[in-house]
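Shown here: the complex without one of its protein chains, the others still in place.
Our next item is subunit A:
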Amino acid sequence: MIANGAEDEEKWLAAGIAGLQQNAFYMHRALDSNNLRDALKYSAQMLSELRTSKLSPHKYYELYMRAFDELRKLEMFFKEETRRGCSVIDLYELVQHAGNILPRLYLLCTVGSVYIKSKEAPAKDVLKDLVEMCRGIQHPVRGLFLRSYLSQVSRDKLPDIGSEYEGDADTVVDAVEFVLQNFTEMNKLWVRMQYQGPAREKEKREKERSELRDLVGKNLHVLGQIEGVDLDMYKDSVLPRVLEQVVNCKDELAQFYLMDCIIQVFPDEYHLQTLDVLLGACPQLQPSVDIKTVLSQLMERLANYAASSSEVLPEFLQVEAFSKLSNAIGKVIEAQPDMPIMGVVTLYSSLLKFTLHVHPDRLDYADQVLGACVKKLSGKGKIEDNKATKQIVALLSAPLEKYNDIVTALKLSNYPRVMEFLDNATNKVMATVIIQSIMKNRTQISTIDKVEALFELIKGLIKDLDGTFDDEIDEDDFKEEQNSVARLIQMLYNDDLEEMFKIISTVRKHILTGGSKRLIFTVPPLVFSSLKLVRQLQGQEENPFGDEESTTPKKIFQLLNQTIEALSNVPAPELALRLYLQCAEAANDCELEPVAYEFFTQAYILYEEEISDSKAQVTAIHLIIGTLQRMQVFGVENRDTLTHKATGYSAKLLKKPDQCRAVYACSHLFWVCDQENLKDGERVLICLKRALRIANAAQQMSSATRGSTGSVTLFVEILNKYLYFFEKGNAQITSSSIQSLIELITTEMQSDSTTPDPATNAFFASTLRYIQFQKQKGGAVGEKYEPIKA
């Protein structure tokens, strides 16, 4: 059926064009022979083709354009005819003898154009007559095209200011009156189109109407281009008249399109000065009109206008643009109870952008907007609609983008309240956006209030929100999020140490709510941030404020102890161990022996109770040894206890090579170069010998189980330790002991049962080369090495 309809339409169009061309041909002949009577007759017949009702607007347009071209020729002819002495007034009458109204009016407009040009009558009178006579066409499509033709031929003939058709007085009024009237009539026809024809074709008609909208809108363009329309006239007559038509037509499509047109075609300055009128119309529009897009466009234009020049800003203040827009939005939302949340948020988002551009200094405005938005959203719960969520994100991102500074946004008390409406996933996205903004701009968050506010904003990342299930979260995403939180924690800084301590306490309070999964990400940065503070305090005098309440390293360490403890519940013993050791080292620097001891104790407890994986143990023991070696705060007793424990742990490692390495590492615990009281050469030697024994045992074990003694790497490594202490002046390490160790290694390497290992060989060779090098140095060192034969 539909296919047939389209086919039929093609046929009708073809027939229409054929008829038109045929009559145009005869018309041309008449024009060529200056036969006015025939020219009128055939042109009327030609135009009769436009009387068809069978074509869709699209096809009708095609036909119209052909007729339009022909009418241009006819107009030329009329012009010549008047030059030849034919009175244009007679012509104007003559064309009105045509019996059919549509051809008659097309001809009348064509002669009317010549009439105005002849200036035999004031342009305004002719225009008024034409626009009145066109009322005879009540058929929507035919009427629209006819009036469009009128608009087209009259465009350059309006009695505008400065135009050659300008009359005596108030001439612009006539021009405006003409265009307005034509606009009004066209809009009526356009709207009426919707109500004619069967209901089932409603959609099709809507589409067809949409195609015709520019015919109507063109009038507004013309109005916009009339020079003489100044602000007063726009305010007093043009805008009220146009709006009256827009509001009264009660048509969704028309209202939306025309409001948009008004905003686009008239200058921003006018909009600003007529805001109340323009905005006043909005709540009167049909509830289904997409008013949010219209208002958004308006606000966007005004914002751009404000941005164009600083000189226009006072105008905005003078007309109280913000409060007017704000009120209007409120009213529109009230007037359209069915407006989706997305629309509501879009409106506020646009308003926010507007105020950010126009009044960047008025943060209270921005907060008002957010507050109003919260009010409208309240009671709606979390917003599920995807589009609405997107708009909320846009709304929240606007201040960040504008100020490039989260600090400003943090002053917006309603900001977090808006975030409440986001679903959890989006809330997180928004939080990440905020953090990224901070990172990008290297914003310093330096007061406790701001920190509190910030954590309120990003709480979606800090802790589990209601209704989130762990399995919903992608692990990589989670890591990404938590890493950004970690980075954020590092960004929180204040030179004032008291304040900084408060910040740390606040952060701590928040992150401890985060649950085990987050702590491993958030505790380390907090710990290091705290340690940084400790070191700063350390640089100052003890207790700079001299009062009990003030921050001391001790207090911080207490806090840290508790913080790290939280990790044990995670559990993350290895991480906790590292952090304890870090703290211990810091405590060492602050010369707080008991604190340092406590941290070590915690570390040891973790080692004993929680770290059972042998690889982890190896790592842990080396960390312990390394840290302990650097500790200077301990008294002999404490140190002995800790050293003893460490050596004990070393000897109890599972794998022999690990044992061996841990044990020789322990040797350093007894020999700290810059501390005379910590140079126990004997115990160093004991350690090394023990290491050698273990290495031996390892080889034997290897040969027993695998049939080969394995590598001699361990021996070479021990040799290096020997050389180290030898050089450092440990008297227990003698050149002969080194000599014998070298020989042992050489023998071992030549043994058949030893598995050749190029790396070890190279290692050994370079060790020997080092000895040789030291020998050649001569002097004290050379002397020392002299006895050793490599």
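Everything that follows uses one rule, which is that contacts are C-beta pairs under 8 Å (C-beta built on N, C-alpha and C of every residue); 3 or more make two chains touch, one makes a residue touch a chain; residues count from 1.
The rule is simple: contacts and distances are computed from a predicted model.
Entry comment: the absent subunit's protein name, as recorded by UniProt, is "Vacuolar protein sorting-associated protein 26A", drawn from "Gamma-secretase subunit APH-1", "39S ribosomal protein L2, mitochondrial", "Ubiquitin carboxyl-terminal hydrolase" or "Vacuolar protein sorting-associated protein 26A". Residue A:Ile137 is the one among A:Met46, A:Ala123 or A:Ile137 that touches the chain not shown. Of the listed positions A:Leu63, A:Val88 or A:Leu102, the one in contact with the omitted chain in the full complex is A:Leu102.
Screening A:Arg192, A:Arg362 or A:Lys655 for touch with the missing chain picks out A:Arg192. Even with one chain removed from view, subunit A keeps its contact list with that chain: residues 51, 93, 96-97, 99-102, 104, 132-133, 135-140, 142-143, 188, 192, 196.
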